[in-house]
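To start, the structure itself, in structure tokens.
In this view, the complex is presented without one of its protein chains, the others remaining in place.
Labels run A, B and C following the written order; every chain starts at residue 1.
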Amino acid sequence: MHFGLNEDQTMLQDSVGRYLEGASELALVRKFVDGDPALAADLQNGLMDLGVPFVLMPAEQGGLGMGVLEAALIQEALGRNVSPSPFTAAYGMAVMALRTCGDSDWLGRIASGEVVLGVGATEAIGGREGAGLTLSGDKVSGRASFVMGAEAATHFLLTTGEQLLIVERSSAGIEEVALTTIDKTRHVVNLDLDGAAAHLLAGNNHGEAQSKMIDTGRVLLAADTLGAATMMLEKAVAYSKDREQFNRPIGSFQAVKHMCAEMAAKLEPCRSLVWYAAYAQDNVPEEAGLTSRLAKSHVSEIGKFVARTSTEVHGGMGFTDLLGLHYWFKRIGANRQLLGGPQAVREEAAQLQGWVA
Amino acid sequence: MHFGLNEDQTMLQDSVGRYLEGASELALVRKFVDGDPALAADLQNGLMDLGVPFVLMPAEQGGLGMGVLEAALIQEALGRNVSPSPFTAAYGMAVMALRTCGDSDWLGRIASGEVVLGVGATEAIGGREGAGLTLSGDKVSGRASFVMGAEAATHFLLTTGEQLLIVERSSAGIEEVALTTIDKTRHVVNLDLDGAAAHLLAGNNHGEAQSKMIDTGRVLLAADTLGAATMMLEKAVAYSKDREQFNRPIGSFQAVKHMCAEMAAKLEPCRSLVWYAAYAQDNVPEEAGLTSRLAKSHVSEIGKFVARTSTEVHGGMGFTDLLGLHYWFKRIGANRQLLGGPQAVREEAAQLQGWVA
Amino acid sequence: MDLNLTQEYVDFRAEVESFLEAHKDLAPNRNDRSVRSEKRLAWQQILLANGFAARTHPKQYGGYGAEPDALKSRIIAEAFSRAKMPGGISGQGINMLVPTLLELGTQEQKDTYIKPTLEGTMVWCQGYSEPGAGSDLAAVKTSAVVDGEDWVINGQKIWTSTAQFADMMFCLVRTEPDAKKHQGISYILIDMKTPGIEVRPLMTMTGYAEFNEVFFTDVRVPLHSMVGKRGEGWMVANATLTHERGMLGDPDAALSRLNSIADIMKQEQLNGRSLMENDIYRDRLVQLQGEAYAMKMNGMRLTTLASQKKSSGMAGLLVKLQGCELNHQMAELAIDVMGEYGILYEDSPFARDRGMWQTHYMFDLGLIIGGGSAQIQKNIISERGLGMPREPKPTTPAAQKAN
Partner (left out) sequence: MDLNLTQEYVDFRAEVESFLEAHKDLAPNRNDRSVRSEKRLAWQQILLANGFAARTHPKQYGGYGAEPDALKSRIIAEAFSRAKMPGGISGQGINMLVPTLLELGTQEQKDTYIKPTLEGTMVWCQGYSEPGAGSDLAAVKTSAVVDGEDWVINGQKIWTSTAQFADMMFCLVRTEPDAKKHQGISYILIDMKTPGIEVRPLMTMTGYAEFNEVFFTDVRVPLHSMVGKRGEGWMVANATLTHERGMLGDPDAALSRLNSIADIMKQEQLNGRSLMENDIYRDRLVQLQGEAYAMKMNGMRLTTLASQKKSSGMAGLLVKLQGCELNHQMAELAIDVMGEYGILYEDSPFARDRGMWQTHYMFDLGLIIGGGSAQIQKNIISERGLGMPREPKPTTPAAQKAN
């Protein structure tokens, strides 16, 4: 028994981390947020060079054939560097769905780089604003909201709740509405579909594929928050050692020390929870659904606490745009709500355990 | 407009407070808790001498004809001194019910000292363990649970949910089961009734009387918690100035200072809320139900925080029996659950505002 | 305890209400925040003349000269709020500079500055905070050195909220670099049109520039621009800092914000059910309502204490700490209720009120941090409110030099 990362996993995380630290530095993220799309493309190329987008892709399709744990380590590094990347949707959720359905056709098109999938899963979680899709023959209509991975998508993987399907972004009958969220490091859109051509995924286990896709997405969002929150804690500690008030580093005040201690004490167990939830997706099927939900909801709550507390430790500077701390704050805030807020996800966890009908 | 206590009210609270500080000192409370009933009787006599038990009694019956605010001030002093007293039930809730029904007969018997009423209202709030009473003719059967004021009761005022009635403690068909709670400064009992003789209260507005009785009880429990929590804060501040660790009074450590500041900042607005809720019972009928519930639930939550935090400030000594701090801790804990826990009471507040069916 | 108004105040309220009814056509839109619109300045003149602005300021400086009466102030504020009409111009000039000048200014300063400030034609900004002097305000480094008939000022200020359209700044500068920290500071008035002043907008996490930075490069102001003596600036500033603390935290605002959230919860739907039917959000709403009620009643108690000219004690010290936290938590609930729609911002389709609750959520966090952070507030509550000991002075060499 070994609870922790093995050497390969540590190396993977280190190499992605080292790459992103330079390639996704804050100045470049700011440019992306201001409308210059270059960074997303650069990162996509850079990550492709490292081979990491294909982490979940089966080896038969030319992927790395690794598991959700490795994907989570990559996602953690992306969150840590607030990197614009469609990874969660395109290479986490979508590949998991296709892999589960055994759809080698679409997997192959992704492996070749021809296709990048955005993912709209909100309708399978809880619909607002009249969202929801219906399939009639091979035409799909309705609204898919909060579709993730729109930075780079050529196609979208959507769900009717029961069936998974793919539409081409440029096809007729799709009206795309760009959404502006607090987190401008990633792009989400609404899609209004009116008889758009839909390609059903292979296989007859779409229900299972949808579950695994959402479980994977939630684990990855938890990992993203873990990375972002870890960075916010580190920044708070560093700032508190550096910044002086009343002729002392503020990090020598008990109030500041205790704020940092509370962040660390709450956050560190989240790391083990994310590791285990990710590992369980591939290795402990009976715990996959529960741990994905517990990780998503618990890490979201702790992430919110860290985001606020780190900002407080930074004082007025944390509140300004000058240090850019708010990019992490907002990324954590967006992760909290995407694919189900904490309360909704906890309710699913209770249902799963038979605690409520 | 004057939001605060007038001179009479301040004098009332001061005189009750001064009296209880001596008469209900901790050493005597300990004796009571250990089984010696003397203190309850002494306090009853002492309070009678001050005239305060009749605070809510109409002047026509020889009472003081004052309001719930005055009763709350007395209750706050009782909580502050963890005094054994049936005041909440006997002179707050019961008198309010009788006054509302216009039952001058029973009021008169209370005024003469012949009758002291315990009150069982739990069944009107939410029944567990098969509790609930049914009236058949003038006989009542069933179980009344968590009947308050059992220290001194000669009779009990009970409810079927719709009708208010009084039974004599010593009458046939009543089996009394003493309950031990964490808070041994007050006595509660369960009553198992089997065709016990019941005296219906006068009037045909029992529903209104029951509401006002419970509202009054909740305001008084909030006032009791306010008094107990205020004392716990004061004790924490005093202890922190006195106790030295690392060659400094612990009250000079920022962590301890901030714990005390948080207690004070949360608790002080509770005082205004209790005052207003109490005042509203007699003077702002449209706010009486809501503010009674908000006071009960909010002050319970803050009370819990203060009870824990004050204990922490006292360190190991707070955890031992030596200082007796736990009598306040437990009184606050019991108040929290009696007449409806915070969540149940908030749900009633939501119903009252039409926020839920 | 008597929440009814006496006849005097009932009459006064009626008087205010009939004034408002009679003048409603002259009032500018209350959401119009522009500083120098003609309509606003004209409205200010009307308010001054009728005693609804600068009510207790001396007549000789353009005020109304009434006796301070906290209850009447509250009645005025409530009547204006009910009528949805804007009250008098407020801001740091009226709230902070004018009281300072009345207490410590020279006759010439009073004559020159107070009347136009009250009339709204002279707008002020405050130059206290610096990048290195936040919680520790006495650490200001912006220097002022005598050169001939002038002070020559160099340095930088931050968090100056109205600098971009202010005529004047009241400012803390270091004039005696060798004196002990608190004794080397002076309080100086600066014309913002003086050469060498650069105002740069300061963007915050909300994405809006609610504040500015102000840079001084060899800015020359006449020697007589000082309020109080050289080296007394700390004392002068502290005389009015207490005013600022009292300005924040309106308990009625909290309850009205709470009601907005209740409305959202009734309107927003998830899977076709109103979110007000969600037990958990509803319970959080009532929890916050309990606290908002407690804060409102605490505020009413403060009004009474003020009208009795009694010290507000603990009830006053806690207002900022608890009020900002309550607002922050209300915004948090609103966002949670909206689910994924809660993260929509600015001009996004589907965004509710341009993501106002996110703006609140962040800006309220800024208020918790700024203007005397939560940590400083807790120090004050424990020391002034509870009489707990100050932290012992540290023994580091740097600290010894400074003390």
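Just so it is clear, a residue touches a chain if its C-beta (ideal position, glycine included) is under 8 Å from a C-beta of that chain, and two chains touch if they have at least 3 such contacts.
Since this is a predicted model, take the numbers as computed values, not measurements.
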* To do: Name every displayed chain that the left-out chain is in contact with.
  => A, B, C
* **Residue among A:S240, A:T320 or A:Q337 that touches the chain left out of view** => A:S240
* **Residue of B:G22, B:G113 or B:G126 in touch with the missing chain, whole complex considered** => B:G126
* Structure fact -> Out of C:E119, C:D136 or C:D283, the sole contact with the unshown chain comes from C:D283
* Structure fact -> Given A:C260, A:A307 or A:L325, the residue that touches the chain left out of view is A:C260
* **chain B residues touching the omitted chain (full complex)** => 122, 126-129, 145-146, 177-183, 190, 244-248, 252-253, 255-256, 308, 311-312, 315-322, 325-326, 329-330, 333-334, 337-338, 340-344
* Given the full complex, what residues of chain C touch the hidden partner chain? -> 278-280, 283, 391-396, 399
* Determine and list the chain A residues touching the chain excluded from the picture. => 1-6, 9, 69, 237, 240-241, 248-249, 251-254, 256-258, 260-262, 264-266, 268-273, 275-276, 279, 283-284, 291, 294-295, 297-298, 301, 343, 346-347, 349-350, 355-356
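Going forward, only the chains that are shown with their structure count from here on.
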* Most distant chain from chain B by Cα centroid -> A
* Let me have the rounded angstrom distance from the C-alpha centre of chain A over to the C-alpha centre of chain B, please. => 51
* Check each residue of chain A and list the ones that touch at least two other chains. => 253, 255
* To do: Among the residues of chain C, pick out those that touch two or more other chains and give their numbers.
  => 375, 378
